[in-house]
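Sharing a structure below in structure tokens format, with a few things to ask.
Selected chains only, in their assembly positions.
Chains: A, B and C, in written order; residue numbering restarts at 1 for each.
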């Protein structure tokens, strides 16, 4: 299995509901350094998994939807805790749609799975990984 | 699949038996920067894989059992080489017990697998990963 | 010159006033990974620059004053942009007071200068460094 990983970051504010979060129930924020890994069994005739330039541009576009925002006020996240895990899934879903729509080029449709990792500090991270085409 | 990873470290002394270890047969030591990854297919109603505060506290407690010690004198390790691989398994086993005992909270019992990685330098690491509930 | 550096982090929300900040004028947030470096020309009789345990505890205490907060609502920062540079100075000032009050132990008063670095992402950081006892 081959893979390619690209990195970017976003800086957001949010608060959590639930005693488990302790002081993180207050409005605070985070820098998320985001890695997106694209996996496929073979490389294409150019020798690549995915056009890394388009992959990076798409990731920047996806993060731009929430970057420099208070996630408590983003309608799409209403009633949800925007935890690192939840945001890893959010980025995964957006990248998946971009691949299916051909925004990373026709070759990217051969990508079988994605893993999105969000590093929230030097000591903690969360990730979501899943298939691009689950019903083979 | 979702995952959350927390990091801490420990500093120990030990020696190895076996020619394969060369100069590491002498009493020496290591800093291990330890990552524990918790994996489960879904997040809970709070939006998390595991209570990251409890996860970090549990990891610190587990590492405290051997931190600042000469592992050659720890009875539980008698007759064993406390290699990075061996210690990754040791931390895995201790974290597994903590999950099963509910020390990370009842929700943590939904964790399906763990991966424990010990970084012994900027150029070497070892890991152990396994199921939390192998007999499904 | 000897030095010792300890690391911790904080997660905050804030917004900036001024066109230069572009989208960062909106309420957003950041994780700051904070390094504090203590410098002195000689080590003490124990062989240390500063009690690293106390140094870490003091840093955690200082960061706790603003950690998990919306800095726009912290009275002490009223009317100020809480930029990375500004916060580096804030941490410097608090650490300086702690040293002068003897909270890091009497030996820490031999520390001549401090450097506080805040890493806001994998591609940007800011720092403030200065003397502990400028008027020798």
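The working rule: a contact is a pair of C-beta atoms (placed from the backbone, for glycine too) under 8 Å apart; a residue touches a chain by one contact, two chains touch by 3 or more.
None of these values were measured; they are calculated from a predicted model.
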Full complex, copies of the single sequence (shown: 3): 6
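We take it that only the chains that are shown with their structure count from here on.
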Chain located farthest away, centre of chain A as origin (C-alpha): C
Interface with the most contact pairs, given as the two chains involved: A-C
Separation of mean Cα positions, chain C and chain A [Å, integer]: 31
Rounded Å distance between chain A and chain B, as computed from the means of their C-alpha atoms: 27
Multi-partner residues of chain A (at least 2 other chains): 122-123
Chain A residues within the chain B interface of the complex: 16, 18, 20-22, 80-86, 88-89, 122-130
Chain B to chain A touching residues, read off their complex: 1-8, 43, 46-49, 51-53, 56, 105
Chain A-facing residues of chain C, complex: 7, 9, 11-14, 23-24, 26-33, 67-70, 120-123
